[in-house]
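This structure is in structure tokens; I'll ask about it shortly.
Removed: one protein chain of the complex. Kept in place: all other protein chains.
Each chain gets a letter, A and B, in the order it is written, and its residues are counted from 1.
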Amino acid sequence: MVEVIREALKLVRKKRPLVHNITNFVVMNSTANALLAIGASPVMAHAQEELEEMIGIADSVVINIGTLDKFWIDSMIKATKVANDLNKPIVLDPVGAGATRLRTETALKILELGVTVLRGNFGEISALLGEHGKTRGVDSAEYNEEKAKELALKAAEEFSTVVAVTGKVDYVSDGKRVYAVYNGHEMLGRVTGTGCMVSAITGAFIAVVEPLIGAVSAIATFGIAAEKAYEEAKTPGSFHVRLYDWLYLLKPEDVEKLARVREIEL
Amino acid sequence: MVEVIREALKLVRKKRPLVHNITNFVVMNSTANALLAIGASPVMAHAQEELEEMIGIADSVVINIGTLDKFWIDSMIKATKVANDLNKPIVLDPVGAGATRLRTETALKILELGVTVLRGNFGEISALLGEHGKTRGVDSAEYNEEKAKELALKAAEEFSTVVAVTGKVDYVSDGKRVYAVYNGHEMLGRVTGTGCMVSAITGAFIAVVEPLIGAVSAIATFGIAAEKAYEEAKTPGSFHVRLYDWLYLLKPEDVEKLARVREIEL
Partner (left out) sequence: MVEVIREALKLVRKKRPLVHNITNFVVMNSTANALLAIGASPVMAHAQEELEEMIGIADSVVINIGTLDKFWIDSMIKATKVANDLNKPIVLDPVGAGATRLRTETALKILELGVTVLRGNFGEISALLGEHGKTRGVDSAEYNEEKAKELALKAAEEFSTVVAVTGKVDYVSDGKRVYAVYNGHEMLGRVTGTGCMVSAITGAFIAVVEPLIGAVSAIATFGIAAEKAYEEAKTPGSFHVRLYDWLYLLKPEDVEKLARVREIEL
């Protein structure tokens, strides 16, 4: 798998995919910077009047419901339809699903239209699967490694999509296989929007490789960047800055060497 | 007082209060990061459909009118009502009150519904008290130490709330007592949204201690972080980064040692 991740990063750098984002106000700047740092090209647009044209020139679409309202939900629904019509891969980040019905229902509507990768934390994906997930704001809740693995597998089956349940260990499944990614650092929890950054970067990877590989590659690459950043910066402000630096600095060979990914026996 | 501030910071770190923010587009990212750095947990949500649920799980609410419009004003009004119904403490940051009638009136409407802490600069709080405050954008105007002290006291009486008038010296009053906080650094004026960060952090503190103590503790802690940041970084970009670092690094004992707070004789 590590060679595959190496090649995926090479492709992102080479093709510079244009990633169209309808995301939340909190992370627009930081996800755009994460995409630029890794070597992709971000664009943000939410007006319904321009979605067809913008998605038409994009290589993938990322939908993030972190600060939604009626107006933005309509844009997200339309963007998902347009992306499906145009065969552009779609990442859904169901931020806060489980915390409010509006979020759970919006995420489910988008899932029904069809997405390529669903990436969320344990509480969010649990809520979407109809289990009682107590979401604490936008943080993961009641994470449990064994359960997280099963959750990724079940959700992938249920929603017929690749599902990434991120947490201490990240599990990525297409409903048949499950990969565990052990990279990352807990300091990511002290910077806002790092989960959203992973989703955005997943959008870059699935624009150039198939979804399961793309999601695993994005999560591993981001986790490695976080580990390298933490080696140099133990405090959240400086860590945040070095995170962008390392998304930029990481070479495909570094990722091959440092990725800690394995397929889980089912 | 300094021991009380030390204990307040300990409580924030221990309880990790969930702070619900309806704030302006400019500072959503930076206030979320400030809350995470100090040890609290931020959530941003403005859709009326989800305010009850979201505030229901939150420990406090911060309303900031920095980039308001009709749609957002309705959300702010509703959030204030919901928070009052649910007995959640509320911080109001009346950004730009005095600069436009829309801002002054919106802030007054929210104040009438009842807030726990009102934090603004001299021009903003003056405008709200019906005095002729010339607000220069979102910066303080015509600040004067003696006047600022009286302003905090009078506004606290008038609005039956804790009022913090921040400036060169910060004055915090509950209408009976006035505390002066001498911490802080003028480099804060070169980074956008640092006033908004104080308001957000006040939301974290008043979730765990009573309002007057909470406001003083938040302002002193933030000011100390700024002083420490400036010791290491004399330029705004680097200072901004180190500010988050120090919000994270400050120990309760550091705050006890470095807080320059005193109760003013009336």
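As a convention for this text, a residue touches a chain if its C-beta (ideal position, glycine included) is under 8 Å from a C-beta of that chain, and two chains touch if they have at least 3 such contacts.
If you're wondering where the values come from, they're calculated on a predicted model, not measured in any experiment.
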Touch with the missing chain holds, among A:Arg6, A:His46, A:Lys88 or A:Lys149, for A:His46
From B:Lys109, B:Arg190 or B:Arg262, residue that would touch the chain that is not displayed: B:Arg190
Which residue of B:Ile77, B:Leu102 or B:Leu249 touches the chain not shown here: B:Leu102
Touching the absent chain: which residues on chain A qualify? 18, 25, 28-29, 32-33, 36-37, 41-47, 49-50, 53-54, 57-58, 71, 240-246, 248-249
With the missing chain put back, which residues of chain B would touch it? List them for me. 24-27, 29-30, 66-70, 96, 99-103, 136-139, 189-193, 235-238, 240-241
